[in-house]
Structure formats: C-alpha cells, structure tokens
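One protein chain omitted, others in place.
We just call them A, B and C in the order they show up, numbering each chain from 1.
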Amino acid sequence: MSGSTFGSLFRVTTWGESHGISLGAVVDGCPAGLEINEEYIQRDMDRRRPGGNKFGTARNEGDKIKILSGVFEGKTTGTPIALAVFNENQKSKDYSSIMNVYRPGHADMGFTEKYGIRDYRGGGRSSGRETLARVAAGAVARKFLEEIGIKIYAYTLSVGNVEISEKNISTRFDNQFFMPDNEAAKKAEELLGKIRKEGNSVGGVVECVIEGMPSGIGSPVFDKLDANIAKAVLSIGATKAIEFGAGFQAAYLTGKENNDEFYMSDGRVHKYTNNSGGVLGGFSDGDNIIFRTAFKPTPSISLKQKTVDKFGNDTEIEITGRHDPVIVPRAVVVVEAMAAITVADLLLERMTSTLDGVLRYYKGE
Amino acid sequence: MSGSTFGSLFRVTTWGESHGISLGAVVDGCPAGLEINEEYIQRDMDRRRPGGNKFGTARNEGDKIKILSGVFEGKTTGTPIALAVFNENQKSKDYSSIMNVYRPGHADMGFTEKYGIRDYRGGGRSSGRETLARVAAGAVARKFLEEIGIKIYAYTLSVGNVEISEKNISTRFDNQFFMPDNEAAKKAEELLGKIRKEGNSVGGVVECVIEGMPSGIGSPVFDKLDANIAKAVLSIGATKAIEFGAGFQAAYLTGKENNDEFYMSDGRVHKYTNNSGGVLGGFSDGDNIIFRTAFKPTPSISLKQKTVDKFGNDTEIEITGRHDPVIVPRAVVVVEAMAAITVADLLLERMTSTLDGVLRYYKGE
Amino acid sequence: MSGSTFGSLFRVTTWGESHGISLGAVVDGCPAGLEINEEYIQRDMDRRRPGGNKFGTARNEGDKIKILSGVFEGKTTGTPIALAVFNENQKSKDYSSIMNVYRPGHADMGFTEKYGIRDYRGGGRSSGRETLARVAAGAVARKFLEEIGIKIYAYTLSVGNVEISEKNISTRFDNQFFMPDNEAAKKAEELLGKIRKEGNSVGGVVECVIEGMPSGIGSPVFDKLDANIAKAVLSIGATKAIEFGAGFQAAYLTGKENNDEFYMSDGRVHKYTNNSGGVLGGFSDGDNIIFRTAFKPTPSISLKQKTVDKFGNDTEIEITGRHDPVIVPRAVVVVEAMAAITVADLLLERMTSTLDGVLRYYKGE
Partner (left out) sequence: MSGSTFGSLFRVTTWGESHGISLGAVVDGCPAGLEINEEYIQRDMDRRRPGGNKFGTARNEGDKIKILSGVFEGKTTGTPIALAVFNENQKSKDYSSIMNVYRPGHADMGFTEKYGIRDYRGGGRSSGRETLARVAAGAVARKFLEEIGIKIYAYTLSVGNVEISEKNISTRFDNQFFMPDNEAAKKAEELLGKIRKEGNSVGGVVECVIEGMPSGIGSPVFDKLDANIAKAVLSIGATKAIEFGAGFQAAYLTGKENNDEFYMSDGRVHKYTNNSGGVLGGFSDGDNIIFRTAFKPTPSISLKQKTVDKFGNDTEIEITGRHDPVIVPRAVVVVEAMAAITVADLLLERMTSTLDGVLRYYKGE
C-alpha cells in the first residue's frame, strides 16, 4: 500500500530521491542459486544512461551499481538482494525558481497536496532517476528469466512524429534511439536537434516483446498477466497508455478476424496469428507477449509556461538547465525491467498451482 | 498473489464460477457508517444484465444481490461486507463439444495448462459472469465515493466501427449501448443485427470519467493512480488496452502542446487543458480523471474455427448457443466498478500520509 | 490490512457476524486437483459445536457448511473456494441490556471506539461464531496437508486448574474436553458443573502437534514459521499466550541443556530432544512442531460486574442467557485450523525458493 513495493513472490522495494545520498532496490524472493554480479546489472544500468546506446562507451562512469547483500560466492542465497547507486557530486544548485512553483506536467502539485513537503531538488522521488532502482532490480529478474529461456527486449517505434517503417530488431542497438530502423533513427536525430533548439520536447512509443513464455502464467481474475504488466509499465513516469497485441485496433475487428485460431506443431499448441499479444483470459498463451506503451513528451521544457505557486498565485516558469528533449530511448530498458519483474513474480506463483506439482516437489511423485 | 483479491485498504475478494452455486465478493475495509442496501447495489447489477439499459424494465428477475454480512441497521459496520448472487436453474446442459476443446480467444488453454482441471460449464471462473462480483463490490465503492462528492460514469465510444460523433453524456441511458449519441446507437443496432446473423461479433471502446477527485490521490512510484486503475481495468476480461487523457496521442505532441498549464480560480489550482487525463506523476491533479479502454470482440462466435483439443489434436469448433455479439454495453458498469474500487482504496491511503493528519485525528490538533 | 484476510499464497478471507445471514470464508490459492467435499469439512465443523466431541452424535443439525464455488466434480480447480454457513432461526432476542453497555472482557468497547457502530447481537463480528469460518477454511488446508503426509492435532492440557497427568493422545476423543487423560476429564466435568452453577467460567491450555513436517519451511526473518503460527493462533479470540517447545522454560535452561543435538538416522537428520518445538531460526527442523496456547476464561459470566455504558456512565451488568462456562474444548479444532492454514501457506512458498526447483518445474531438469 505504501507505494514503493511491487510484486508478491518476486518482490521489489525501491528507495531514493534524485539528489539524495543513494537510490536503490531490495529484491526479495529471488530464488537461490542464481549467478549474478555487478557487471551483469551494470550493463542494463548503462543502457539507461544518457547516450547509453553508444556501443558500451558510456561517456562517464556514473551510476555504478553496488550489490549490498543477498549474493554469496557469486550466487543468490534466497535472502534479499539490496542494490544501490550512490549519488556523486551532489552540488548545491539553486532551486529557488522551482521550490515553490508547480512545473506543468510534473508531480509537484500532487506531491505537495498529499505530503505537504517536497524534496524539490531535481524532482526528488518523482525524478526519472527513480527508474535506476527499477532497472537494477529488473536486471536480476532478467537474469532469472534467462535461465528459464525467457528473453525480454523492447525498442522504440516512434520519436515524436517519426515512426519506424521497418522492424529490424537486430539493428536496434545501432542507433541512440533503440529504433529497429536506422533510417528512422536518422530522422529522429534531425527532429531532436530542432526540438532541442526550440526548448521543446517530444514523446514516443515503445514496444516490448517477451519470448519463450511458458503458457498458463497469470491468474484468471485480478492478477491477469496483462493487468499486472499494465500496472508495472504505467507505474513508469510519463507513460500514458498501454495496449497488448492488436490493442485498441481489436475494438474495430470482428471476432472472426480477431480470434487467433489454434493448431498443433512440434507437440505444442500454436496460433496462426497473435492478435492476443500472447495473453488470453489473463494467462500467457505460449506465444510471444507483445505490448506497446506511449510516453508523453518530457514535461521539462525551457519555453515559458503559465503556472501557479504553492501559495496560490498565478505565475510563469521557464525551466532552465539541461533536460532530455526526449526520454523514450532511456526508458526502453525501464520498460524491459518492469516487464521482467512482473513475469518473474507470476512465474513463481504458477509453481504452486496444482496438487500434482506440490506432491512432485515434496514427495518426488 | 492468489489472484482473487484486489486492493489494500478497500479490499475486494471475489469467488464463483459461471454455473456454480454462487458468485460473490467480500468487501473488507469499507469505512463504517456508510448507508447501503441491496436496492442500491441491484441498480448496478441490473445495468450489467443483457438489456440492462432498458429504462429499468429488466426483462427477467435474475442476478439478485444479497448482502450476507457487514451491514447492520442499514449501515456498514467496518466488518467485511459479503455480497452474493445465487445461480438459478443450473440446468445440466451438454458441454461435450467444448469440455476438451480450446475455444479460440478464450482462457481455456491457459486455465488447463496452469491448473490441469477446468470447470468448462459456461467458461467457469473465466466467464463474463465473474464480473457480477466486481459490480456488486463496485457499487459499495461508488456509494462511498458519492459521500465524498466523487462521481464515476462510463459510456461507449464505439461499437465495431460505429463511433460516436457527439458526446452528449446525459443521453447515454437512452439507448441500449450506453452511447452518448443516439444516432450512433441506431447505427450500432443495425450493425449488431447484421453481425448476429453472421454468427460473428464486434468489440468497442469505453471511456470513463471520474469527477470531483481531490488532488494528491495516488503514490509517486508503483502505486500511481493511473497504474492502479490500469491494473483494475485490464483485469476485466476482453480488455486489450487503456489510455489516460491524450493517451497514445501524447506520444505525438510536443511538450509545449501536451503540458497542461496551471492557473488559479476559486481558490484552487486548475488546468487550461486536460491532456494529463487528471493524473500527473501518479497523483490525481484535481481535474477529471479520463481514460479509455478497448474491448476485443466477443470470442464466442458460431462461425467455424480451427482449434485443438487438450489431447493435442487439431480440430474445428462451432460454438453453439446464444452469445452476445458484443459485450461492450454490459461492460460499461464493470469499468465504473473497477475504477470506483481503485479510487476508494487510494483515497483511504492518502489519509495516512502526513504527521499533521495523524495528529489531527488522534489529538484533535 | 483490512483485517479479515490471512495468508499470502494459501489465502483465507472470512466474513460474517454471529446473528447475521451467513458466516463464511473464501480460500484462494488452494492447489487444483485436491479432492474435497462438504462431508469432510463438516466433520471439523461438528467438532467445533457444543458437545462436538460426542462420538458423532451431534445433538442438532446446525452449522451446515456449503461449498459455493471452487470445487468441480469433487476436486478443487485452483479458483477461490467459498464456504458458507447460513444462520437459522435468527430470532429477534432482546439485546437492550447490552447494546449500549461494554461487557467486561469483551471487544465491545474497542469495536465502538474504532468503528462508532457495533452489531451487538451475540457479539457480532467479535463472537466466537466467527471461528466457524476459520474451521471451514482450516479443513481445506488440513486435507491439503494430509496429501503431503502432514497431520495436525490438538488437545486440551488443562481446564481451569484441572491438568492432565498423562498424555494418551488416542483417548482425546473419548471425552467432551478433548483431553488425552480420561481421569482428568472427569475432574474437569465436576469442576464445570460447579462453575456453571456459580455463573462463573474457566479457561484452559491447548497443545497442538504438527507431524510429518518437511524441514526448511518458513523464512529467516519476518515470516518465520513460529512467528506466523503465533499470529494465526493469537488471532483466535480469548487466546492470551503461545509458546513453542520448551517455551518460557527455555529462558531458564542453559544452552547446553536447551540445544537439541543432531544425529543421522534413516538417511535424515534427527534431534535427540525437541526443546525447539520443531522450529529453528524460523524454519521447521524436521521434527514435530509443538506449541501451547492459553485461553482465558469465557468473559460472559452471569455474576454481577461493574462496567460502563457507551455514554460514559458507570453501571453494572449481569449477562443472562446460556453461555459456555469454558470455550477450550470447542477451540481445539480452531487451533488446528489456524495452524493448518499457516503451514499450507508457507509450504507453497518454499516451492519457489531455489533456481534448481524452478528449472525442474519449467524445464524438467
């Protein structure tokens, strides 16, 4: 309820503010015996950094993840895995322009209304830096899923009004936008140059695929696989929408068009199409999970905006300082992380679903 | 984790299968002293029934809600409110055609894979009848929210490819589709006649509005208001997508266009626009919450479909019997119910957010 | 949080007041494929009834359990199992003497202070009848545990100051007190006659044994097996204490005396003694779990007592009507039920604890 914990069996609790001492996550319930180390996690951390798609040549050495507990001799022990990033050079910047003013598009007002107090430095708890903890925890989930043969990858479908026109997944690391279309990436780069100059910003759409899912993951009522992924993904700052498979378009198809017919092949059930996006009735259906999520444009822009202050006065604001004119590329790995955490959680839950499974586990029957 | 409980402080647990003895819900944590009775709840139950929008002249008397506990002398007592519908005339129909066959678009396969056993009568736990329990619990939440001044209403934006062209909310009860556009409703009726004759089905889009929300409801990280609503709504069977405010379109706007600027009026903060859909950074922003969700076409169609059986054979299926060629109109009240439950839960949580509030409560300070 | 749900994976939610329409429980997360029926559950229900130890000749036919959902063709389906008792002949008794008065030793005051309203008929939610729902849910847990080879049984160690002097477990069903010592039971019967005549009451101590526990059940920190059992058992009305193994006496032993030394036999670890009560460091240690719990004397006595009313006046009360002068015998099966629910929950959790177990489940490795 208290809002910083996600999941039940594979449970993630995060802490930290943008300009505080540390941000981090506790991963509790990760099965014991999983090989994991800081290098593995750091790879995902680096993808979240500005310019994190530059072939491993991250320009500076920040955001280093530390494993504080839960790993012994290179393996998880079943105890909570604490993961932390310690903030460096927290220079005291001048926040007087925003400490009492609500930035449009930001959580400033809601935070103040609810808590009466707000760490305004860099957005505090509502900063994009909060996702550092998600990515660290997500890397542990990803490693766990890899062992079972599940792979999660996301990529950018659009940046502003630049959309991809081909989906060449393997090329997504070739450009700074994680777009599976290098031509589109070039156009996006041009757009960004223009947008940055204007002091404006853009959003974009990210698509995520989960490959190798066993079927029957999820529950028939409230803990549907897609419902849980939706919560996970819409809890990422700046997301405004999510759709699975045919998504909103499914509302315009007929049942005959939209239903994915089944057939057998290689001893398992397949579908001729994947309008379901891999989820039927809340359970994985054995096909790839596919979903898309929309990120709004970065709310921090340097153009002048009308706003109010916390004393109830109308005022104006121009947000200074460097701000990403688009957060989509950095969010790609965050989407993957949240998907991985959700799947890990429900995957563990399924293990307890039948008496046969219980007897096999406890009595070797 | 076990999948039939939703919420923390205002917590709903449901039970029941389509053709079992009873379906119901336990609402635990509803504040004491709320006036509620079966008539109030029945009104929402009736809206969920086929033809439930026919000016109170529901054609038969089924789906009667009973309050089994938690209400004394017309008021809630703070103890769990059990609500049940008892199924009538559970005649033994012949299910041999579907008991071993996976209906395309349904949960049959996932259910069997996870649990090894399935109550195939009428879809069992994965039937649309499961939403009876949501609506009953949602009516309690709705009554609670009304006391605070919060109103929730949903309506149909499209049925198949028939979309509304005006949004005249007050007319939504005038037609069987809960469309705020009687002209569109007529076209939808024609479409449905045709679709039904073909043995096919269509989906649609529902929009939901929450009026009178205080600001600051929700949490900054995982329990964001929109994230929790997304889970609630995507846990309804047949939903495939959700978006808030500008939604997917936000990804194509610039920050300048998408940011809702603030101004003061009547002593409180307002926004010039509502691209946020009433949620900023996971908190309600004081404006109306607005979201849309897509329902896929009813998967039960009588047209012949390819499928497989649970023994691993390819086969075909023609689903006989009466099936709604569209579930959207009946789902409108279910969307409202899930939204109401989610908001009630987070509304209670907010009360514990500041020391000042605690001192006021315990010390009258 | 809302207080009527217990457990995570094997999760029980209860509802109902003493004189309401129905009391019941929803068991969510019970593995699918477990054979269960009303007769099995009824046996435990009957043991909870007054005179419930009379060789199956329960004097009347009340408290009949109904399975409302979750069981199909005699087996659990993995969906919530709703269990209900419907109250019969709810005659309108005269409650004017207690509706505004706080009975000493009862929850009346706390209930009123917290909720402002109270269903005073027969104690409402705080009645001993509330345990009906626990026993029903506990019977499902017991059936599940039996399949794994785990047996739970409790018996009475003392009634008032009558203590057993031998522990002949198999005789516990021979007397109405569930005492494993028929001589002691006779003395208890005499005591009860005297106490009843005085309008007074007595308490007693119950001991519970869990046989056949696998080792390694429980968690090292907050969800220790004994911590969870303690919560489960102290949530039963009228319990005031619990101890495991040597219990309070352990505080007076030396480490050398108290430590249970290990040895191998039959290929598994054994202990020479069982001061631990079967729990070490929060995990089951493979030995029998043994704990004792103390029940206070029934607070409802007909002797005159000083008290206050809810308007803040001093007054006196004599509680009329039939009341059990001891609740211990009827509580024996409730203790078993809560222990069974707790163990079932942690038993499921253990299945997710190692990567090896996960790979065996998902990849057959």
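In this section, a contact is a pair of C-beta atoms (placed from the backbone, for glycine too) under 8 Å apart; a residue touches a chain by one contact, two chains touch by 3 or more.
Source: prediction; values computed, not measured.
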Among C:Gly33, C:Gly160 or C:Pro180, residue touching the chain not depicted: C:Gly160
Those residues of chain C which, in the complete complex, touch the missing chain: 1-6, 8-9, 14, 102, 104-116, 125-126, 130, 158, 160-161, 195, 200-205, 214-224, 226-228, 230-232, 234-235, 237, 240-264, 267, 269, 272, 275-277, 280-286, 294-301, 303, 305-308, 312-314, 325, 349-350, 353-354, 356
Residues of chain A (touch criterion as defined above) contacting the omitted chain: 1-5, 8-11, 13-17, 20-24, 26, 28-29, 32-33, 66-70, 72, 75, 77-82, 84, 114-119, 124-125
Chain not shown, touching residues in chain B: 1, 8-9, 29, 31-34, 76, 78-79, 144, 147-149, 214, 220, 347-349, 351-359, 361-363
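As a working rule, only the chains that are shown with their structure count from here on.
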Rigid-body rotation angle, chain C and chain B, from Cα fit (steps of 5°): 180
Same or different residue numbers at the chain A/chain B copy interface, by half rule: same
Between chain A and chain C, centroid-to-centroid distance (C-alpha), Å: 44
CA centroid of chain B to CA centroid of chain C, Å: 37
Centre distance in Å when chain A and chain B are each reduced to the mean of their C-alpha atoms: 26
Multi-partner residues of chain B (each touching 2 or more other chains): 1-5, 8-9, 14, 114-116, 125
